[in-house]
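After this line comes chain A, so read on.
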Amino acid sequence: MTTALSVSKIAKQLGKKFPEAVIESGADSLLLKAESLLAVAEYLNTAPDLAFDYLNHVTATDYYDYFEVVYYLVSMKHNHGLVLKVRCYDRENPTLPSVVSLWRGADFQEREIYDLLGISFEGHPNLRRIVLWEGFEGHPLRKEFL
Partner candidate 1 sequence: MAMQMLPPGWPGNFWAHWAIFAVIILVFVLLSVMAFIWFERRAMAIMQSRLGPNRVGPFGLFQPVADSLKVLIKEDIVPSRADKLVHWLAPVVAFVPAMMVFAVVPFRGGALLADLNVGVLYVVAISSVTTLGVFMAGWASNNKYSLLGAMRQIASVVSYEIPVVLSLVGVIMLAGSLSLQQIVQAQDIPFILVQPLGFLLFFIGALAEINRAPFDLMEADSEIVAGFNIEYSGMKFGLFFLAEYAEALVVAAIVTTLFLGGWRGPLLPDWLWFLVKVGAVFFVIVWIRTTVPRVRIDQLMALAWKFLFPLALINLLVTAVEILVWPDVSLWLLVPVNFAVMIVLVLLWSKLFKLGWGRVNV
Partner candidate 2 sequence: MTTKEITIQTEPFVVNIGPVHPSTHGVFRMRTTLDGEVVVNMEPVFGYLHRGIEKLAEERTYGGCVPLTDRLDYLASMSNNMAYCLAVEKLAGIPVPERAEYIRVIMAELQRIASHLIAVGSFLNDCGAFMTPIVYMIREREKILDLFDMVCGQRLTYNYMRVGGVSQDIPEEFIPALKKFLKEMPGWINEYDRLLKQNEILLARSKGVGVLTKDLAINISASGPLLRGSGVEWDIRRADPYSIYDRFKFDIPTGTAGDCYDRYRVKVEEMRQSLRILEQALEGLPAGEVRSEVPHLVRPPAGEAYGHIEAPRGDLGFYLVSDGSIAPYRFHVRAPTLINLTALNDMMRGWKVADLIIIFGSIDICLAEVDR
């Protein structure tokens, strides 16, 4: 059974290494600051007792005030999971650091988020539209699109 790790424990562990990174630890997810995403992700990936080597998926939602990007992390060795969330308050030109350098599986998924929601990912090697054609105007999954 993929146990969902206790979020408060992880928050405490992270708080020691990365003060200021954790904004809040909800019931089942950890909300991080956008700037510290890459550092925390790298720690989660490499720390031996956590060992989150498998990024299950990346997705994003448009809540009218902010965009929320959700990362589902899984560790195959320990068979436990964790949910990370990052919020982006800029609606004109939202940007976030990309985690492709840690988990290549984020490649197409981040491109899709860019395509459908307009969130740019810094450090992504090939940030182009993926399911819509080049030259398409707008980002369909945004709530104001249709």
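Keep this in mind: a contact is a pair of C-beta atoms (placed from the backbone, for glycine too) under 8 Å apart; a residue touches a chain by one contact, two chains touch by 3 or more; residues count from 1.
Here is how the candidates were picked: all candidates are chains of the complex that A comes from, given by their letters.
Treat the numbers as computed from the prediction; the structure is a model and nothing was measured.
*Asks:* Given the candidates 1 or 2, which is the one that touches chain A in this complex?
*Replies:* It is candidate 2 that touches chain A.
*Asks:* Which residues of chain A touch candidate 2 once you look at their complex with the stated criterion?
*Replies:* Residues in contact with candidate 2: 1-2, 53-57, 59, 61-62, 70, 72, 76, 79, 103-109, 112, 116, 129-133, 140-141, 145-146.
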